[in-house]
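Every protein chain except one is present and positioned as in the full complex.
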Amino acid sequence: MNFDFGRVALVLVLAVVPIIGIALGMRAPALRSRIPILIGIFAGLIPIFSLYIPKQFLSGPTGMSPRLDQWLIILAGFALLLGIVNVVQNNSRKISRREKGWFFAAVLLIGLLVTSAFGIWGWWTKMGIGFMPDGSPTPFKWVEDRFFQPLQSTIFSLLAFFMASAAFRAFRARNTEATILLIAAGLVMAGRVPLLEFLAAPFPPLHPSASAASQFLGGLAERIMDIPNGAAQSGIIIGAALGAASMAIRVILGIERGYLGLGQGE
Amino acid sequence: MIQDALGIWIAALLTLAALSFLYKDNPFFRFAESLFAGVSLGYYVGIVLNQTLEPNLFEPMRQDFGQNWDLLVPGLLGVMLYVRYVPKIAWVSRYALSIYVTYYIGVEFTRRIHGEVLPQIGRAMLPLSRFDLPTLYSAVFVVGVFSVLIYFFFSREQNAVTRPIARLGVWFLMISFGAAFGFTVMGRVALLIGRLNFLLQAWLYPLFGITS
Amino acid sequence: MKRIFTWLLKLDRRWIFLFVLFSVATPIVFPIGLPVTTTDSTRRAFEYLESLKPGDTIWLSFDYGPSSAPENDPMAEAVMRQCFLKHVKVVVLALYPLGGLGLANTAVAKVTAEFPGLRYGEDYVNLGYKDGAAAVMRRLGEDIAGAFPTDVNGTPLSRIPMMRGVHDIRNVKLVFTAATGVIGEWWITQVHSQIGTPVVIGPTAVSAPKYYAYLNAGQLVGMLSGMKGAAEYERLLRDTYPQMARFYKSTRTFTATKGMDGQTVIHTVMIAFIILGNLAFLVTRETGRPEAAA
Partner (left out) sequence: MTGRGKRRAGTAPVFPARRRGAAARPAPKLPLLLLLAAALASGFPAAAFAIAPEISPPAPPPIEPPTSFTALDRPGDTGGAVLLTWKDPPTLPDGAAIEILRSEPPAYEWSSLALVKPGAGKYEDATAADGKLYRYEIRVQAPVDAATGAARVSPPVVSDSVSARDNWFRTGRENSLIASILFVAIVLISIAWARSGHEIFIRRISGLNAVDEAIGRATELGKKVFFIPGIQSMDDIQTIASIAILGFVARSTARYGTDLDVPNKDPITFVSAREAVRGAYLAEGRPDLFREEMVNYVTYDQFAYTAAVSARMVREKPAAIFLIGYFFAESLILAETGQSTGAIQIAGQADPTQLPFFVATCDYVLIGEELYAASAYLSREPVLLGSTRGQDIAKGILILLGLAGVALASFGNTWLSSVMKTQ
C-alpha cells in the first residue's frame, strides 16, 4: 500500500471528513451545507497552489492535483448513470401510460439497451469495442459505424443549411452595427473562394483581372481575420477571463452556491 | 458482405430521415431522432466503461492495488451523487458536487489569469513609433483591444469620453462576428459535401451500377 | 416589383435550403472545373515531393476524422498518387483516435487499386493506428519498431522489405500529415524541431491560419490549406502528370477540385441571397423582428 503524504491528505480531507460531516449532518441540519463548502475551498485551492508549488506531493505525477484530477474523471464517468436513470424513468413512464409518442420512447429505449449491452459485453469479454482479432468490427463498432456515425455527421451537416438561412435573414443593413456585420461577413465569404473567377468564367478577357481581384480579396479576408477580428477576440477573452476569475473566487469561497441548490449570498 | 450492404442501407436511410427535418418535423425524423438519442447514450455507456473507467479505475486497481487504493474514493463520491434519489438525505450529494465543481473552478481560475489575461494583454503591447503599414495594423489592433475592453465596463455610466469609445468597441465586435461567420461557412459546407459523398458513392452509385 | 421584394423578405427558409442542396450537390455530380490558382505554400510542398528520388520513403499520417474527410481525404490521396507515380515508397499510419484508421484503410485501398503494379510491403505499408500521438512521435525518433512493432495486419516490421532501411524517422525523407487538430502541430514541434525530418502539413481551412507562423519560420516545407489547398495540389498533379487527369475527371470519385466548385457556388449563392435580401429591405423599408441587440 502506498501512503504518500499527498495521497493520504487527499483521502483524509475528501473522504474521511465528508463521512464525519454526513454523520454530523444527520443531527445538525446547519452543517449540511457548511461542511461541503469548507471542503470545496480545500479542493478549489489545490490546483491553484499546484500551479506555483512544484513539490512532489502536490504537483508530481501522482501528487494531489493530478490524483484528484483522475478521481474526478472517474466520478464524471459514474455520473453518466444518473442521466441514464432519468432517461429510462421518463421514457418508460411514457410507454406505460401510453402517452402521445410512446412508440418513439420505445425506439429510444431499445437503442439505448442494445447499444449499451454491446458496449458492456465488449468490456466484460475483454474484446473491447473496436475490431475483433480477425479485423471484423465488433457489434458495438458496427452500431457505431452504421447508426451513430451517419446520424451524427448528418445532424452536424444541417449547419450548412442553417448558415445560409441565418445569413439571409440576419445580414440586413438595418443600422450602423448591422451594416458593419454584413460587410465584414460578405468580404470574408468572398475572400475564401475564387468567387470572382467563377463569375468571370464566361468572359475570357476578364480572367486575369478577376484572378488578381480574387487574390486581393483573399488577402483582405485574411487581414480582417487577423487584425480587427483578432483584436475583438482578445478584448472579449480578457474581459471574460476577469469575469470568470472573479466568479471562480466567489464559487471557491462559497459565496455563489446556486449549483448546490442553496440560495445566493451568505 | 450482406451485413455490409445492410449497413449501408441503414446508414443511408437514417441520413435521409435526419435531413428530412429541414422540410418539417415528421415521423421518419422522429424515429431517427429517438433512435439517435438512445443509441448515442448507449454508445457513451460503452465508451465510458471501456475508455474511461477501464483505464483509469479497473485496470490500475487490478494491476497494483497498493499504488491505487485511493481510487476507491471516487467510487464513494459517486455513491454520494446517487444518494440524491433518497429525498431525506439528498443533501449528501452536495459533497460530491462541491468537490467536483470547486476543483475544476480552481483550474479555471489559474487558466484565466495565467493563461489568458496576462498573455493577451502582453500581446496588445505593440510598438507604434513608425509610419508604415504594419504599424497601422498594430494601431488598429491596439485600438480594437482597448475599445472592446472599455465596452465591458459595468459599474459606471458611460460618459462623453467612454461612450464613443465603447461604441467603437461594439463596431469591432461586429466586424469580428461578421468575419467569423463568413469564415466558418466553408467548413460547414465541407460537412454537407461529406454527407452527399456518402450517399452518392456508397449508396446511389453502386445501386445504379455507376462505376466510372 | 415591390411585391416581389415583399415576397422575398418573407421567403420561407426552406427555399434557401433547397438552393443550398442544389448548389452543393450539382458540382459533385457534374464537375464544373473552375480555374484554381495555386499558392506558394502548396507549390513548395509539391516541388519538394517532386524532388524526391525513386526508392525514397515518405511518411503519410492520417491525423483527422470523418468530419473533416472532405477536406483532408483529397490531400492524402493526391500525395499517395504522386509518390506511386514517382516510385517513392509510402508508409501510412493513423494517429487520430476517432476514425483515423478507417479513413486511412479506405484511402489506401482506393489509391493502390489505381496502380496495378504496386506491391504491399515493398511500395507501401500500412502501420495502422497507435494511441497517444505525442509519445508515439518521440518514439519514432529512436526506433520505429518500438512505436509500431507490427503493421496493421500484425506482420513484424522486420519482415517487411521496405522497412529494412528505415530504422527511425530520420531515414524518412518527409512527413506528410493530413490533420484536423493539434496532432499536426505536434509533428512540427515534436518531430521536425527535435529530429529534423522535414514536414508538410495539410490542415483543415479553419486551423490553417496558425500554421502560417511555422511556414514563415521555415519549420514547414509547405502547406496545403484546407480544401482549397487540396484542389491546388490536384491541379499541380494534373499539370505535371497528364495521365492523372482520368482520376480527376471521373464522376465516381470525390476530389477537392469538385468540392471547391461546390464551395464557390454556394458562397456565391449565399452572397447573392444577402444582396437580394438587402435590396428588398432597402426598397420596402420593412423592419422585421427586432434583431440582435448587442
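By letter and in written order, the chains are A, B and C; residue numbering begins at 1 in each of them.
Simple rule for what comes next: a contact is a pair of C-beta atoms (placed from the backbone, for glycine too) under 8 Å apart; a residue touches a chain by one contact, two chains touch by 3 or more.
Keep in mind that this is a model prediction, so the values were computed, not measured.
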Among A:V107, A:L181 or A:L217, residue touching the chain not depicted: A:L181
Residue among B:A12, B:L81 or B:L196 touching the omitted chain: B:L81
Among A:I41, A:L82 or A:L220, residue touching the chain not depicted: A:L82
Contact partner of the left-out chain, one of A:S59, A:T138 or A:S214: A:S59
In chain B, positions touching the absent partner: 18, 21, 24-25, 29-30, 32-34, 36-41, 43-44, 81, 84, 93, 97, 100-101, 104-105, 107-110, 113-115, 117-119, 121-129, 142, 145-146, 149-150, 152-158, 173, 176-178, 180-181, 184
Residue numbers in chain A that touch the chain omitted from display: 48, 51-56, 59-61, 63, 72, 76, 79-84, 86-87, 90, 148, 151-152, 155-156, 158-159, 162-163, 165-167, 169-171, 181, 232-233, 235-240, 242-251, 255-256, 258-266
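Convention: only the chains that are shown with their structure count from here on.
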Contact-richer chain pair [A-C vs B-C]: A-C
Centroid distance [mean C-alpha coordinates] between chain C and chain A, Å: 26
Between chain C and chain B, distance of the C-alpha-averaged centres to the nearest whole Å: 23
Residues of chain C touching at least two other chains: 17, 20, 24, 66-67, 205, 263, 266-267, 270, 294
Residues within chain A bordering two or more other chains: 145, 149, 153, 156, 160-161, 163, 167, 171, 177-178, 182, 185-186, 189, 192-193, 225-226
Chain C - residues contacting chain B, complex: 14, 17, 20, 24-25, 28-29, 66-71, 204-206, 226-227, 250-254, 259, 262-263, 266-267, 270, 294
Chain C-facing residues of chain B, complex: 22-23, 170, 173-174, 183-187, 189-194, 196-197, 200-201, 205, 210-212
Partner chain C, residues of chain A touching it in the complex: 145, 149, 153, 156, 160-161, 163-165, 167-174, 177-178, 182, 185-186, 189-190, 192-195, 197-199, 201, 207, 211, 214-215, 222, 225-226
